[in-house]
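Only one protein chain is missing from this complex, and each of the others stays in its spot.
== chain A ==
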Amino acid sequence: PALAGKFGLGRPALPEEIAAWDLDIAPDGTGLPVGSGSVLDGEETFAEFCASCHGDFAEGVDNWPKLAGGADTLADKDPLKTVGSYWPYLSTSFDYIRRSMPFGNAQSLTDDQVYEITAYILYSNDLVDEDFVLSNENFMEVELPNAQGFILDDRDTTEAHFWTEPCMENCKDVVEITMRAAVLDVTPEDETAKAEAPA
């Protein structure tokens, strides 16, 4: 709801330019390119471009992200958050892989390769069978397990008691140290501080 061209700065974007940069895909499938890819082809593509960091079965190597597993762990002490256990929308997987993966060589995959990899990640999460083929036609039929797992920011209501007049005196009877960072000892050493700290 605003005026256009107040200053006459910039120039119209050409359709080819918009097509080159506007790659995002919304949860309702807006932006999905025409194409398809099978789990079986995805297994090979994943092995070639992804498995060195994410593992042959998308289970993750070393500290690199795990893309599969962790079903029903979100309320655990240490949840495992993956595409299968946590992500709400498959659109995000396609969008993110196409724009930003593989790490270090982003935007090098064809649309069909992205469909293949996405299909393979679904398979790795036990969400489709090995003969599954993902395409722009059936994309919206896939619902991820945690699609309903998100709520809007509700701090204004659930944390309404944080808006209060704070206590200034006699706020507690006893104060005891319950946890110490020095016991864990995972902070990088600071040579200077050590050299200059009082004995």
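Everything below uses one rule, namely that contacts are C-beta pairs under 8 Å (C-beta built on N, C-alpha and C of every residue); 3 or more make two chains touch, one makes a residue touch a chain; residues count from 1.
Just so it is clear, contacts and distances are computed from a predicted model.
The complex appears with one chain absent; UniProt names that chain "TMAO/DMSO reductase" among the candidates "Na+/H+ antiporter subunit A", "Phenylacetate-CoA oxygenase subunit PaaC", "3-methyl-2-oxobutanoate dehydrogenase (2-methylpropanoyl-transferring)" or "TMAO/DMSO reductase".
The chain not displayed touches chain A at residues 1-7, 9-13, 17-18, 21-22, 24-28, 30, 62-65, 74-75, 77-79, 81, 83, 86-89, 91-92, 95-96, 99-100, 103-104, 106-107, 149-155, 158-159, 162-172, 174-182, 184, 186-188, 190-193, 195-199.
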